[in-house]
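Removed: one protein chain of the complex. Kept in place: all other protein chains.
Moving on to chain A:
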Amino acid sequence: MHPSLEAFALAAGLLALGAALVHRFGFPPLPVYLLTGLVVGERLHVEDLEPLPSLGLLLLLFSVGLEFGPDRLRELSGKALRAGFFDALALPLGFLLGLLAGLDLRGALLLAGVIYISSSAVIVKLIIDLRRAANPESEVVLGVLVLEDLVIALLLALLGVQGPVGFLGGVALVLAYFLFARFLGPRLVRFMEGLSDELVLLLGAAFTAGTALLFHAVGASEGVGAFLSGVIAAGLGLRERLEHLFGPVRDLGVALFFLVVGAEALGLLRGLTPWAVGLVLLGLLLKLPLNHLGGARAGLGRKRRLYSALYLVPRGEFNLVLGALALGQGYPLVAQVAVLLVLVSIPLGALLIRFAPEIAQALYPEEHPKKRAKRAEESPVE
């Protein structure tokens, strides 16, 4: 028997148990995957689970590219763009914070990215699971996430490479892909329409993995490669089909990925300094007022502003990509901050989003009773 069978059975069982536990309380399962990893930690042989978790991350980035690609920018409303602008102020502030923490320019930029980027994947899942999609603030938050993902993909393309050769190689690759989509795309789409779902699934997998590999080969980040292949696939009009086909595979991979992140975090966090903890707290606090202000500029009501700021707390996939990059380039402090932010912000963010109505009620208590009184006045007339 292959050792991965035992690890997989154990991991899937634990994840299912955790998800079932929180499901009873109407709570989204994602934070539980992380916490399960933290608890099980070194007793689980996570390396036996490979390559599922690594592929899970690539597929996650692929579907983020699929859904949050730059072609969405055209469909965004002005209010989301205004909110996104205030949100982006976290970048210069994070950069400053990095310089103050004694990092050099590259390290400070990495830290800025870590603080700036919220997790589209986690937030979308929370919004759907908690049935908030129809709310006005969700539109603004999702628009902000489109901008964030675009900015961070550019930042990663810039920082992911060492030296000018890698950078030029990355830029050339991106250009080649866009030209490919532009000129061969329409013909390819017609061809794909006649193919079976299974074939499209396999081709999509080959395309994503191949692009990631190609990016890695030129010294760029494979995460950016996966993100870009999602963007290209969306540009080819394959969004709905691939989303539908990849959804279940990706969800399994992502669950295992977050389990592994939790399990491996222990090792990384052992050398934790107060500096890192302080930066994590500052990072969490920094974005709240910015997004609150952005929500106000987007024309949201007082409560909805607060909601939108709370929604953007969770950090996730791109933080882990940035963290891995920082570790590889010799910035263990940034990597610690990145991973710790994910560990703290996902459960915390999930709680904040879940209880956002209660928090708003506690902060602005006068709003509801007034409304009830108004309704009560109206009803006898009817």
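Criterion: contacts are C-beta pairs under 8 Å (C-beta built on N, C-alpha and C of every residue); 3 or more make two chains touch, one makes a residue touch a chain; residues count from 1.
Methods note: contacts and distances are computed from a predicted model.
Participant: Name the chain not shown, per its UniProt record: "Fumarate reductase", "Cytochrome ubiquinol oxidase subunit I", "Heme lyase CcmF/NrfE family subunit" or "Potassium transporter TrkA"?
Facilitator: "Potassium transporter TrkA"
Participant: Tell me which residue among A:E75, A:E198 or A:E358 touches the hidden chain in the full complex.
Facilitator: A:E75
Participant: With the missing chain put back, one of A:L81, A:V114 or A:L145 would touch it. Which one?
Facilitator: Of these options, the touching residue for the absent chain is A:L145.
Participant: Among A:H2, A:R24, A:R131 or A:R270, exactly one should touch the missing chain; which is it?
Facilitator: That would be A:R131, which touches the missing chain.
Participant: Touching the absent chain: which residues on chain A qualify?
Facilitator: So the residues of chain A touching the missing chain come out as 67-68, 72, 75, 77, 120-121, 124, 127-128, 131, 133-136, 138-139, 142-143, 145-146, 240, 243-244, 301, 303-304, 371.
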